[in-house]
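Starting off with a structure, shown below.
Here the complex is missing a single protein chain, while all its other protein chains stay put.
Presenting chain A:
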């Protein structure tokens, strides 16, 4: 070890990052989702590589090759269900992680780059999952790909060329499947690269904590191992219990029945819906049903959908509040939970057909979503009177409990201590 350390300080890097690294002592279970995300990236890559050994990226046999995995490959059904449900759980974790960041002001100085890297990972994840969903070559795979790539034609001048580049032709077919498989294999490793940068940036700036007060002395922190390791480990296993429950008992609950019908370019399904984790964005896309000046409704929808993610990049500068943690911002706390409700509401609308009252509701939800970031965040920071901040993390902790046992909070509730 010492021999290696003197030549390439990899052991020291590991030791400094995952053993001695100081973490705030008051982190709650909302802070365990970073580790869970890393675990799930690993799960997706491992199951994906084994699936790729049996999968055939050819539109004539792709569907059957997935069925061969399900029926004839040893434990193939488990691999495939792990991979398909793993993508969903990856997104559950990333959504909790993002909302945790929004709640505790993790995006504020000096962590802007950390936050931006996170949004890039999120974008890459969406691209990866979208292309992965095309691979089994079912009806939803095919028609989902047709609809989503169709958006790109909304852009003036370059739109058609972008779409043809993505598809490798004029419509979704074998060429599309091949390039999607290639990219679906590539992107997770790009994600892994960005994750390394993300963790690096994290270890430069240090973690936030539920009080939002920066670490002031070594009394405020505990060493990563054993404290954070065991807590993260426990949270991971609890999350895995939920994951296993879905894989073994409800493996098709999150999927769509139509994807068990082989792709058929001549037969459009009655409802084309994306995977659940895209539903809020799908709702925003369809919320724009009218032209705005030179922008027709289609382009408007696409801009709004991309804008909903782009806006996240600017959150560090949109929030004007000096207070980091929402725990000390009584008014913002209310708006935060309204935003969460709004996103769930949009998700529900995304699963509904675009008829009747639904587009109008989706428009209202979309306006609120942007209103939160573009109006509430800047204005509230200026007008709100925050609660008094504790002098230090240790002071807050000691005020809360004079030592002793730890109450256990629900894993997903950001304001319970664990």
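One rule holds for everything that comes next: contacts are C-beta pairs under 8 Å (C-beta built on N, C-alpha and C of every residue); 3 or more make two chains touch, one makes a residue touch a chain; residues count from 1.
Please note the rule applied: contacts and distances are computed from a predicted model.
Participant: The complex lacks one chain in this depiction; which UniProt name from "Cytochrome c1", "Competence protein ComFA", "KipI family sensor histidine kinase inhibitor" or "NADH-quinone oxidoreductase subunit L" does that chain carry?
Facilitator: For the chain missing from the view, the UniProt record says "Cytochrome c1".
Participant: Looking at A:122, A:155 or A:260, which makes contact with the chain not pictured?
Facilitator: Within the whole complex, the residue contacting the unshown chain is A:260.
Participant: Which listed residue (A:238, A:303, A:338 or A:364) would be found touching the missing chain in the intact complex?
Facilitator: Touching the chain that is not displayed is residue A:238.
Participant: Which of these, A:78, A:367 or A:389, touches the one chain of the complex that we don't see?
Facilitator: A:78
Participant: Counting contacts across the full complex, list the positions on chain A that touch the omitted chain.
Facilitator: 25-27, 64, 67, 70-71, 77-78, 81, 222, 226-227, 230-231, 233-234, 237-238, 240-241, 244-245, 247-253, 257-258, 260-261, 270, 348, 397-398, 400-406, 408, 417
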